[in-house]
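There's a structure below that I have some questions on.
Left out: one protein chain. Kept in place: all the others.
What follows is subunit A.
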Amino acid sequence: MDFREQQDLARRQTRILVGLYVLLLIVAAAAVGGLMWLGLTLGEQAQANQATGSATIPAEATWQAFAWAAGLTGGGILLVTLFRWFTRSDGAKVAKSLGGRELTGAGETNLSPAERQYLNVVDEMAIASSLPRPRVFVLDQESGINAFAAGTKPENAAVAVTQGALDHLSRDELAGVVAHEFGHIANSDIKLSVRVAAMVFGFTFLFFVARWWFHVGVGPGRRDARLRIAMLVGAAAIALVGLLTVFFGRILQAAVSRQREFLADASAVQFTRYPDGLKSAFEKLKGGASSRVESDAAAEMNHAFLFRAGGARLFDTHPPLEERIRRLEGQPSA
């Protein structure tokens, strides 16, 4: 499959994802609104039973409450999504948030031989891929072997490797790893994955809504006991909706991410014309080297790393190493 085709595919996938996101957003907003409506209706009935029969909440008010709750929820999710989207767009910021130290290469005389080599490898890959040279970072604190690319456009892209990668990988292996990250930049994978991650993050807004309802439910104020119970049940239901959307979102995110990893591996071969470098790095990992990244910010960014940075298997953002090695060897997948 050629480069242009891959980009078309990426764009198509992005459209599908945005469609799914809008669908989930509508479902979540309607669910919260519906719960609000249900709660108020129940409360109204309770009051109607208790008092002399005159309803204190007019019928249209419950519908207004539905609209408000749905609108606020949808808007909130959207805002949180956009917030995450913008904070994750600049590669250098992401790299810094993970504890990255920038190497500029210009006028830096105190670079270690490994760092000098790393900078050279990045320059080579910029030539090979005809992309502008991204900003270059080292994660000093990390002794596992890992790397990632960040930034949504080639112009604001950053590439980072762990100190462990500099210590343990040979030049060819490092070149394979850096080429893989360039593959992500060239295929607009980062844009896609940041978008997906921001969407998933947006739905965590539902947990805030659930918590707020819970506090209102148990909080002080003269309320009918059944209304309180209705609110607590509502809070639980919203939390459940949040849980489900985030759950499916993460599975989706992982599935997309796994496909993009294969693509980046293939691009790495295209740029280096030498599949053995990356393959050998994979074999080193398989042989027991750690890819663990300790930084707290790593879990959010798991999908961006070259290897699994840790986390549960079900939400694996990376295909198994055996499969990746098999494909690099040009064998059909099992």
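Just so we're on the same page, a contact is a pair of C-beta atoms (placed from the backbone, for glycine too) under 8 Å apart; a residue touches a chain by one contact, two chains touch by 3 or more; residues count from 1.
By definition in this document, contacts and distances are computed from a predicted model.
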{"item": "The complex's invisible chain, by UniProt name, from \"(Fe-S)-binding protein\", \"LemA family protein\", \"Lactose/L-arabinose transport system permease protein\" or \"3-methyl-2-oxobutanoate dehydrogenase (2-methylpropanoyl-transferring)\"", "value": "\"LemA family protein\""}
{"item": "Full-complex contact with the absent chain, from A:Thr62, A:Ser97, A:Asn120 or A:Gln259", "value": "A:Asn120"}
{"item": "Selected from A:Ala30, A:Ala65 or A:Ala128 as touching the chain missing from the view", "value": "A:Ala128"}
{"item": "Hidden partner interface residues of subunit A, rising order", "value": "113, 116-117, 120-121, 123-125, 127-128, 130, 171, 175, 271, 273-274"}
